[in-house]
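All protein chains but one are shown at their positions in the complex.
Here is subunit A:
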Amino acid sequence: METTCGSLLSELQKIWDEVGEVDKERDKMLFELEQECLDAYRRKVDQANRCRAQLRQAVADAEAQLADICSALGERPSHIKKSSGSLKKELQEIMPRLEDMKRKRNERKGQFAEVLKQINSISTELAGSTKENLNTILIDENDLSMKRLDDLRSQLLMLQEEKGERLKQVLDQLNVLKALCLVLGMDFKLTVCGVHPSLDDSCCAKSISVDTIESLSATIFRLKDVKLQRMRRLQDLAMTMVELWNLMDAPVEEQQMFQNVTCTIAAAESEITEPNCLSLEFINNAETEVIRLQEMKMSKIKEVFLKKRLVLEEICREAHMVVEGQFGTDFSLESIESGAISTSFLLEQLENQISKVKEEAFSRKEILEKVQKWLAAREEECWLEEYNRVGHNDDNRYNAGRGTHLLLKRAEKARVIVNKIPAMVEALKSKAKAWEKERKVEFLYDGVGLVSMVDQYFELKHLKEQERQRQRDRKKLQGQLLAEQEAIYGSKPSPSKSGNKNLRPSTGGVGNKRFSLGGAMLQNTLADKAALSSRSLLKNNPVKRQSSHNHSNKAFMPHSSGKKNTSAGPVKHHSSNASNSQHAELLPLRKALSPLSSLSSNIISCNFQDQNTKSGDFQDTHVVCKTPATTPTKNVSTHDENRTPKTMPIPVPATPPTVSAAMQTTTTPFTPAIRVAGGVEYSFEEKRAGFVLPRSHSKTLQLV
């Protein structure tokens, strides 16, 4: 360089010398040269300087980045700055390290993202769909340290654990719910879907949000409540059922059917797990059974009640006490049914009443026996009277017939009894009076005071005595009259029967007025016996038999109606019956078949005509015209029929000739001559088919 510059300068010197350049010019030129060289140097130095600054910057940047990343990753910057060589070397050294770190950071970021994603998804699940995206965690670029990652990871783990727990909880609840539904007979799927549709068995991802769990537990609570209620209801029913069973000795088979109901009686809520055992249907079944049992119980109680009442009435009747009025309370069935009085109270009352009545009946027993004896005696008295009365008029009394001696014996006995009556009655009266005094109540015999009865009897007897006396007087008078007549005319008319009849009703009728059922029965049998025994003897004495019949009729009256009855009553009744039946007989039985009047009317009762025929001529009845309801037109038409069917009317007059012609050929079977004359009949089908009978056929027909 030096050489070239020096040589170039010397060359320039030479040139200048040759040219003869002035020195001044030469100096100027040389100065310029020097200036230019300096500029060139300066430019190069500046360039180099700038390059160095850039390098330094790059290294610094890389180092800063490296440091950043290291700090973000939480690592100590491994690189300690040591000035090892030139800047370029330094840069070369640092760049791969930076690249490495960057890769590392990205990896870390991925890990974070993964974990965060899981955390987010789980927390979303836990929060439930409603609170989605609420607390999404974002990646913090500045903190990617392992510690943070570990934190997040542990958070994730926690969340996962929580999720598992929740799931377990939900499953547990679902199981509980399932059991409840089973017991209550409800549709599990429906219930669960009501809470959250994802809880259905078919769905795998179950909702585990707090809301779901809460509503699940609410449902469970509600169902448990229902279960409890139903259980109590069922237990009540079961209890009632068992009670009723015990009460009514229900058959085992019947009990077996509801064994599953009664086995719940003592069960705790948790013990009832059998499917459907608390379903509405099951409970309703039990309920209907209980209702049925209760109805049965009611009917049985009624039965018992009626039985008791019958017993009471029986006792009263036997003791000749009036049933009505004995009771303080209303013992009618209606009161039971209406529920106004409790049945047990009523039964108790009734029981009391029965014992009371029994006691009273016992106290009355002695007197009643006496009454019975008295009544029997009266019966005999009546019979004797009758016997005597008839005997007076019956000349055959002493005829030796069968049974006569029996009658005589009976009469003898009766007389003895009748003689005893006054003493008997006196004793009775005093007894009754004593009873009344003791009890301070009137002694009622079938509702009538016994004392008054006795008094009445005496009165009656007295009257009868008087009557008898009068009769005797009359007879005596009559006898005198007869004697006189005999003296005059020499003949003796048959003894008059007048007056005797008048006696009859007063003997039995009035005396029997108060006979009770027992008395009546007795009387009745006596009467019957009397009638029977006297029948042979009194065969030819219709009056006597009639009277005895009347007697028994009357005796029956109190039995049939329980009330005093007029003697005309039953007779009247009978007669009305008779007239009724007579009426029925007289009424013509409606002819089953009414005559046909017209078919077009809407009468459903048909137009059959009852024709009791022997041979096949139903039409004869038209001529006879049995039924008056036949319309005149009818008669006309039948009249026509009987002659010739020519005029038989046909609905459409437009084309009558064809049909009427057909009818013309129709002949009656009884006049074969007409057939020969009138030709052959043809059916509609034959005419339509154009069928004509060959002549030979019609001839053979006549032969047939």
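In this text, contacts are C-beta pairs under 8 Å (C-beta built on N, C-alpha and C of every residue); 3 or more make two chains touch, one makes a residue touch a chain; residues count from 1.
We adopt the following convention: contacts and distances are computed from a predicted model.
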item	value
Which of "ARVCF delta catenin family member b isoform X6", "Mitotic checkpoint protein BUB3.1", "Cytochrome c oxidase subunit 6C" or "Regulator of G-protein signaling 9" matches, in UniProt, the chain that is not displayed	"Mitotic checkpoint protein BUB3.1"
Hidden-chain contact residue, picked from the options A:R76, A:K440 or A:R688	A:R688
Residues from subunit A at the interface with the omitted partner, ascending	589-590, 592-593, 596-600, 604-614, 616-619, 631, 633-634, 636-637, 641, 645, 648-652, 654-656, 658-659, 662-663, 666-669, 675, 680-689, 691, 693, 697, 701, 704
